[in-house]
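Quick one: structure below, then a few questions.
The complex appears here without one of its protein chains, the remainder shown in place.
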Amino acid sequence: MKNTFGNSVAVTLFGESHGEYIGAVIDGLAPGIEIKREYIEHMLFLRRPDGKISTPRKEKDEFRIVSGMINGKTTGTPLTILIPNENVNSSDYAELKTVARPAHADYTAQCKYHGYQDSRGGGHFSGRITAALVAAGAICKSALEAKGIFIGTHVKKCAGIQDRDFSDYTADITALGEKTFAVLDSNCEEPMKNSILEAASEGDSVGGVLETAIIGIPAGVGEPWFDSAESMLSHMMFSIPAVKGIEFGAGFGIADMKGSTANDSLRMKDGKIVTETNNNGGINGGITNGMPVIFRTAIKPTPTIFKAQDTVDFMSLTDALIEPKGRHDPAIVHRARVVQDAAAAIVICDMLSMRFGTDWLCES
Amino acid sequence: MKNTFGNSVAVTLFGESHGEYIGAVIDGLAPGIEIKREYIEHMLFLRRPDGKISTPRKEKDEFRIVSGMINGKTTGTPLTILIPNENVNSSDYAELKTVARPAHADYTAQCKYHGYQDSRGGGHFSGRITAALVAAGAICKSALEAKGIFIGTHVKKCAGIQDRDFSDYTADITALGEKTFAVLDSNCEEPMKNSILEAASEGDSVGGVLETAIIGIPAGVGEPWFDSAESMLSHMMFSIPAVKGIEFGAGFGIADMKGSTANDSLRMKDGKIVTETNNNGGINGGITNGMPVIFRTAIKPTPTIFKAQDTVDFMSLTDALIEPKGRHDPAIVHRARVVQDAAAAIVICDMLSMRFGTDWLCES
Amino acid sequence: MKNTFGNSVAVTLFGESHGEYIGAVIDGLAPGIEIKREYIEHMLFLRRPDGKISTPRKEKDEFRIVSGMINGKTTGTPLTILIPNENVNSSDYAELKTVARPAHADYTAQCKYHGYQDSRGGGHFSGRITAALVAAGAICKSALEAKGIFIGTHVKKCAGIQDRDFSDYTADITALGEKTFAVLDSNCEEPMKNSILEAASEGDSVGGVLETAIIGIPAGVGEPWFDSAESMLSHMMFSIPAVKGIEFGAGFGIADMKGSTANDSLRMKDGKIVTETNNNGGINGGITNGMPVIFRTAIKPTPTIFKAQDTVDFMSLTDALIEPKGRHDPAIVHRARVVQDAAAAIVICDMLSMRFGTDWLCES
Partner (left out) sequence: MKNTFGNSVAVTLFGESHGEYIGAVIDGLAPGIEIKREYIEHMLFLRRPDGKISTPRKEKDEFRIVSGMINGKTTGTPLTILIPNENVNSSDYAELKTVARPAHADYTAQCKYHGYQDSRGGGHFSGRITAALVAAGAICKSALEAKGIFIGTHVKKCAGIQDRDFSDYTADITALGEKTFAVLDSNCEEPMKNSILEAASEGDSVGGVLETAIIGIPAGVGEPWFDSAESMLSHMMFSIPAVKGIEFGAGFGIADMKGSTANDSLRMKDGKIVTETNNNGGINGGITNGMPVIFRTAIKPTPTIFKAQDTVDFMSLTDALIEPKGRHDPAIVHRARVVQDAAAAIVICDMLSMRFGTDWLCES
């Protein structure tokens, strides 16, 4: 469905970097869910560049909810979020940029949209659009918390520096919620930031790995074969720009294990069934098992760098050289983490509403 | 949609390990596509255990196409493939197995199906069902070849032993088509097999990594934000049992690169736009760029092992011990590769039919 | 989705008139639903021609359930029904019939399938395929009855003769379940049958109107704007061959009413909210109101008649004359009623499972 994702709870995204608005429509949310403006604002704040290790474009992200809410609660009908693009040249006319920026969507957009794409600031492919995804996901994430389901993402790796693993999930997720630079081990923060700034000083950029934990999902959620929990989550995560890989539990590491190590033993604990390890990331056969759902994504380095790069002009079909000027994010991994939280929340809301019905999110 | 995947070309899977039939319905295939029985048989043969490094259950996989084909060509209406399960006890009555096998879907199936699941031989979660996926995918793969699109998967890693990368895609893919143990560097075959047999002798199992290359897809295919080429492929791949991760191009490796290395430079070559590296795996912004689409999946070690393992009885809610007897696959990675080929072919047929229309696969 | 309908409970249909099997896959059924073979057999029996006013092709409709059922109950995984086509020439080769039968799909199938369609006996467009729909719907209908939801369809009009309206819904629906010729007023049966036989004796055919009542659906079901209860039901009903119209409640009659007559007054009755009339057919704003859902479909006369008709040869593009020989149904309306019951049951199962969750059908 292109720009709509979800079966029971579905999000439709729209907008371009330099258009009038970006936004999202969330359809299928249960009625009576409380909309917490500060919660949404905080998640948008976490996504915003901080002006030091990120580009200083100052978007206040002053979103408006223009449908689907009344008296501060969802109505059950489509909820629409609008975020104005500020400082945007309102001129409708725009020239197509024909020298492709390497690793961006410039050339592929040309192949798909035949020159009609909005190429100002990356257009529909701009990371800017994730602000709408974050706002929509914030509503979902907040609704899930009211049901005892919590989501947290940290920068597991950046510029080669590793953060520690999750240990106490509840405490770790709570702590992450407040951090502007989301690492579990605070000692990682400065080294990571320094590496980012160092890359920036060279006109270069760095990538990283984001790790997400979701706790509180009941066992028995997921629709194999094709709508397994992993399938739904990965489908959504690859929608986030710069994601080039996803792995659950031990992920690619499991490929090197033997079965006797990889298999998660089951045990009774306080009357509940748990696993002693979580190499399967809380999912067996595509269905949740009640353990934390754990996944990691690979975030590529920001494609925009300030070095001369070989490229082509896709209209004249000639080789070209590109050397961007100005200021851009030398890393986006620390900002993308809240996008990943939001995106995960949308998927989980959808899966649970399919499983337990359209009123589930508002049932007490 | 649970057991149906696809928008324009859609595959519906059904069946259980010990049921009468497993099978698939392919809907939306263009009319006039030639059905090559030997092609399907060969892919089914490649999926079958060989009796040495795989379990010797002898399924002949004698499939029948019972709708949607006439005179050896697709009609354009749903094509149904039936594969009988042989040597299956036809008794309708079956007892629920309540001691969960670790890393299997036994416990999660219980949570979802409340005891009504068919637990004989893994039921709907059995790898057996992939035979139907392979048959369906074989038809799609063969149709794509007639359009100049080729798919090949090799065992990139098994038991820690690495195969070489793709070099000459056309030659490599052609070579893989004939191999029963799919490695690009033949020198890997014996060491991998020996490692598998060694694990087997210990009652253990091994996993691995599968790498797939798809060549010939035109640039401009993929529907961002949500139905990006990566999203569609990953959604499908996580339907394959045992897959715990997927990465495109440089994948998780890209997280450690700088932008200046990760960015794929563009160049004109023989009048065509190409990239000099392929760290993005042939996809930018969710849309194909005309380069080979490259992805790798992490395959976990076969969960069934012949060692005592801690587990629970999910009905009595007590701790238990399980120690399977008999003979099972010490590895499935070498068999899963043809499943991955098939699964990829289904996705690509769907995406191209959405992009270019329902007749595209039969147009000359 | 072409040959798959439904979001939570989805049915995939396949098969051709002269193929090996026709069948259906029902995906998303809750686990633990009892499968009553006699119930399915009875509905298939009601669909079958009786040899007097219908064509005497003797299909025993000996269906098999080959997946998704164990110990007589649904497993929760895809349930597959196969119905063999008997007395079918097993030869794979078939010649395309190029003289289009008027009002059949011969010419339109050619436009869509370019000559690759199976034209033997109408192929995928044959009314024969409805047997699979009936079998699938029988399972859904039986499951709904266990939840207190009942569906009944009668021949409201045939050859211009009108049956009475529903009066006591429970009693009427129960009575219809046993009738082979489904009229509420038994006095209509002979006149209708005679009119059918009279048309048959002239080599002609007749049509009619089918009226369906569904009782027991809770208020609050339906997903406006686009997945209103009427939208979902009509989408499905137009899949039934020969349906050319559908109307809810007073239907086209409401167009001639004034608001003061058309509006259904609400009243409290035994502590429940009811309407005094039911001109809206149990649906307001696309959502059920707890009253019986009532709709009627227009069934066109059987297209196959034994009179010479003007037509074309769509390959040679020349005018032609067609005059079928043999024996065909002079009416199908009395057989189609059970197809309408079945089709409605599928839609209602899907809507309720979306609304109340995937386990709802098996909850007690």
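Note that the chains take the letters A, B and C in the order they are written out, and that residue 1 is the start of every chain.
We take it that contacts are C-beta pairs under 8 Å (C-beta built on N, C-alpha and C of every residue); 3 or more make two chains touch, one makes a residue touch a chain.
The structure presented is a predicted model; accordingly, all values stated were derived computationally and were not measured.
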Statement: Given A:N3, A:S205 or A:N278, the residue that touches the chain left out of view is A:N3
- prompt: If the hidden chain were put back, which of C:Y21, C:F181 or C:F248 would touch it?
  reply: C:F248
Touching residue (missing chain; options A:G32, A:P218 or A:P324): A:G32
Interface residues of subunit A (partner: the chain not displayed): 1-4, 7, 10, 12-16, 19-23, 25, 27-28, 31-32, 64, 66-68, 70-80, 82, 92-94, 112-118, 123-124, 359, 362
- prompt: If you put the missing chain back, which residues of subunit B would it touch?
  reply: 7-8, 28, 223, 354-360
- prompt: In the whole complex, what residues of subunit C lie against the chain that is missing from view?
  reply: 1-5, 7, 13, 100, 102-105, 107-109, 111-112, 124-125, 129, 157, 160, 199, 204-209, 218-228, 230-232, 234-236, 238-239, 241, 243-260, 262-268, 271, 273, 275-276, 279-281, 283-290, 298-305, 307, 309-312, 314, 317-319
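One rule holds for everything that comes next: only the chains that are shown with their structure count from here on.
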Query: For subunit B, which other chain has the most distant CA centre?
result: C
Field: Centroid spacing, where centroids are CA-atom means, of subunit A and subunit C in whole angstrom
entry: 45
- prompt: CA centre of subunit A versus CA centre of subunit B: separation in Å?
  reply: 27
- prompt: So how far apart, in whole Å, are subunit B and subunit C when each is placed at the average of its C-alpha atoms?
  reply: 38
Subunit A: positions in contact with at least two other chains: 7, 223
